[in-house]
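One protein chain is absent from this view; the other protein chains keep their places.
In this document, chain identifiers A and B correspond to the written order of the chains, with residue numbering beginning at 1 in each.
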Amino acid sequence: MRRIGVFVCHCGINIAQNVDVKALTDYASQLNGVVVAKEYKYMCSDVGASLIKNTIKEFKLDGVVIASCSPRMHEHTFRRVANDGGVNPYRVEISNIREQCSWAHSNKEQATEKAKYLVRSAVSKALSLEPLKPSTLKVIPEALVIGGGIAGIQTSLDLANDGFKVHLVERDPSIGGHMAQLDKTFPTLDCSSCILTPKMMEVANHDNIELLSYSEVTSIEGSIGNYTVKIRKKPRYVDVDKCTGCGDCASACRLKDRILSEFNQGMGKRGAAYMPFPQAVPLKYVIDDKKCLFLTKGKCGDEPLCKKACAQGAIIFDQKEEIVERKVGAIIVATGYDVMDPNSVYEYGYDQSPDIITTLEMERLISSSGPTKGDILRPSNQQKPKSVTFILCVGSRDETQCTWCCRIGCMTTLKQAYLLREKLGEDVEINVCYNDLRSFGKGYEEFYRTVRGLQTNIFRGFPSEVRTIKDYLKIDIFDTTTSKLFEIKTDMVVLVPAMMPRADTIEFSRLLHLTLSGDGFFLEAHPKLRPVDTFVNGIFIAGCCQGPKDIQDTVSQAGAAASRAATILSQDELEIDPLIAMVDEDVCTGCGICVEICPYEARTLNERKRIAEVNDALCVGCGGCIAACPSNASIHKNFTKKQLLNMVDDIM
Amino acid sequence: MTHKVIKVKDNDVVGSANDFLSHLLSSGKIQALLVPQNTPSKKVAFPVLISDPKKLHADIVAPILPVSTAAIVSKMTKVQPPSKPLGVVMRSCQIRALIELVKLNQASLMNIVIIGVDCPGTFPINTYTEFPEKKTPTQFLLEVWTKKSDEAEKYFRSACQVCKDPVPTNADIVLGFYGADIEKEIFVEAHSEVGKNILQELSLEDEKEGKNREKAVKEIRNEKNKKRTVFLKEKEGIKGIDKVSEFFDKCVNCHNCRQACPICYCKECLFDSSVFDAEAYKFLRRAEIKGLFKMPNDALLFQLGRMNHMILSCVECGLCEQACPNTIPLMEVFIPAAENAQKEFDYHPGKDTSEKIPMIVYREDEFLEVGEK
Partner (left out) sequence: MSEEKKEHKKEDFEPKIVGFLCNWCSYAGADLAGTSRIQYPPNVRIIRVMCSGSVDSMYILRALLEGADGVFVGGCHPGDCHYIDGNYKARRRTVLLENILGTLGLEKERVWLRWISASEGQKFADTMKDMTEAVRKLGPNPIAKHWNL
């Protein structure tokens, strides 16, 4: 016979005011298999824990039911207490009589009645809970970081400095990400490349970091502590060991200054042999195989000029892509974001005039390394603008586009307004059309006040449309603070577009088995308490792939992700949660339904034994295979069919 | 497709078919043959695994299906399929069941040569053994067939009366009666490369009445379909717990139905497992809730649970009903359930091994109304 103890918590008055704790305890003590039932004011306190431990010993309990708050709250606490008392931690069942009873039902009689059913069904489950022991797994003390923007850079450096080997995969030819495109950063106006470039150099030179640039992750197998990752290294057509970064190939390229530069947001030009930007890391050239005449047409004049120009003989046109494999214990995803295409808000006419640009394009205009060497010139006529108008929230906080806030639009606008005033002086009129100005961070509100003082016209209201009229742009705007409808004539319009999940996020989430939130960004395990964890153990997220954020928050999050990963990597062995699936080999027919249905590839068919098997390290304990199995061959430990049926019977 | 005929000699359909099968077996194209053959008492015809052509006295017409042929093929192939071709003579419902079992990894088609036989229908086992007419069931059936009368209808099992499709699909070779003048010939068609290769080697005459065959197949399918529609309409009445509980009242929870069902492939049925073992106090508590409850308990849970497990793959062979010791007309419930469920998921059991069983796949944009509101 099993010996169950039931412990009913008052939770101060949180439970006691709506549930008759005494009646409930008396009721519980009468239940089959229960040898003792006790109540106490705060079961989670030290005194409560002692009460549980002492009672376990006194009554030789082999199972514990705690009627208290949600198991999501204190299951872990009570498992530890039970373990200390000598009961297997997996023989603890929590009956949620606070969140799902006393707090939700104010009629004491009804709530008490419901609590009885809940406790009875918990006891019913406790009677058949099996003692379980977590198994262990060896940890590979290396990490994979996907994405070489500021988030990936920071994470890589933190982990590398902690002494772990890091494999940083970046799909572009250089690391740096969006931050490398920025001129200054708000609110301190630090030069973006001045603070980023040293970090990029550190990545390049760090003994513990292997930089896999111009590469993509193609497959991930395994589980926490032991992932096998395949990475595709795209051909650069340049021998990186020989390339000195001198640039002779780029100068020689027949397509020099004839291809739109991605780095300059299409505002500058590059050749087919190019370096994305002067501070690129690695400082190695790359040949664009979608543009290069020799690679696309097989012919480049008499011979490819780049090859002729390269004294090192670093150009290799027959370079092939290469698949490399790395084994890691943890993965950090820092894949960043996409900027929304402003054309989807057609009324702002982004494609109607070259003078309608985005904030990122404005960054390149402001930047001294940009296409205009830092002169603010109208793209249409290369003249200095007399009036520049910013339109915020283009696609952001918009039910028809992106419902979320981009979190950087307001501050970017204020920063650019400041820089325009600095660069163009008193002559330029600066207008900002906004709905709410959100300057929430440290020093942000102060910065906002500074910009207000710089003769910036800030209108609360969005234009109905931006019209291109000959050589200027016209905007109708209704200012909701003054309730006035008026017209703005302006030379340039800067749209502040929404921040979007990267276009391939869904595809990528499947590769990693990650969950997305409703907005399409990666979903964190808990918005407050596990902000960089994902639901896949051993995979963490950092930066804008989790949701829009500024550099400050990105860097903090990157640090957090590194520290979370280090928690795993610093251990020799890991415990694996034992609440997973198993197979009764005598019952299994090897039909393979569970194998097909498992989204984690945790199940395989053993053709020889004609049974399905579970890879403990991959199984996350969702129980999907149990519901799919028509027999009792698939068993979810401590969520068995028998236990669930017993709970159903006893909850009624 | 190869169209040939077996010439019927001396008006002996069964014997002529046996000549063909025996020829097939001795040709070495297949190493053995699984085919219905009457037991020495002649009371019942079972699938018999024959390796010696001299011992072949099969009866491919015998209107009886004592056990699931698909389940037998499953038993013979799931551990290790034969290394050389094995011929299996099957009715259409059993081929459908076999296809489902292949999907469920419970059977292999490797080296299995499916010889499908047009099925006029089968009798319950006891009708076959105690056949009231003054001839054997096979003779009776062949006569009725030649006369084109529906005298046999009253003897057929209910599942056969409303058969989904009595003409085999997915067979390598089909032995066809529909459309044939069976006093003269039986159609032999190859429906696969394997079948074609086999038939090529046997000297058979070409089929001349192809048009008749096509028309007759269409007709029989139409006719069965009409009957099935009427049946479905009639059985709509078994609705509501009063009717359902009355329907299953005689169920003694013996689980013979699941034993007979080719789709119930579990080694141990969930409902026979320890999941349903319980302490005495649990029984007593359940009695307390309603004041009383019938033993053995959970008969309806078993019926509904089994239905939930197998109905999408149900091929309507009716073996469950035949197995019921208390003659519960299970098909009256299972055919409508199969029809509705399979329609819901646009699933066609037995049609194609590559069609995935519905419970292992999903589409994000389906059944959108379920779960919303």
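Going forward, a contact is a pair of C-beta atoms (placed from the backbone, for glycine too) under 8 Å apart; a residue touches a chain by one contact, two chains touch by 3 or more.
Here the structure is a predicted model, which means the values were calculated and not measured.
Colleague: Pick out which of A:V47, A:L260 or A:M652 touches the chain that's been left out of the picture.
Modeller: Considering the complete complex, A:M652 is the one touching the chain left out.
Colleague: Given the contact definition stated above, which residue among A:A16, A:M43, A:V81 or A:C101 touches the chain not shown here?
Modeller: A:C101
Colleague: May I ask you to list the residues on subunit A that touch the chain which is not drawn?
Modeller: 70-72, 96, 98-107, 110-111, 113-114, 117-118, 121, 513, 515-518, 523, 535, 579, 597, 599-600, 620-624, 626-628, 636, 639, 641, 644-645, 647-649, 651-652
Colleague: Taking the full complex into account, what residues of subunit B touch the chain not shown?
Modeller: 238-245, 248-249, 270, 286, 289-294, 297-301, 304-305, 307-308, 311-312, 333, 336-337, 340-341, 344-345, 358-359, 362-364, 366-367, 370-373
Rule of thumb we're sticking to: only the chains that are shown with their structure count from here on.
Colleague: Between subunit A and subunit B, what's the gap in Å when you average each chain's C-alpha atoms?
Modeller: Result: the chain centres lie 53 Å from each other.
Colleague: Can you tell me which positions in subunit B touch subunit A when the two form their complex?
Modeller: Residues 78-79, 104-106, 265-270, 273-276, 278-279, 281-282, 285-286, 289, 309-310, 356-357, 359-360.
Colleague: What residues on subunit A touch subunit B, complex-wise?
Modeller: 32, 586-593, 596-597, 605, 610, 628, 630-633, 640-642, 645-646, 649-650, 652
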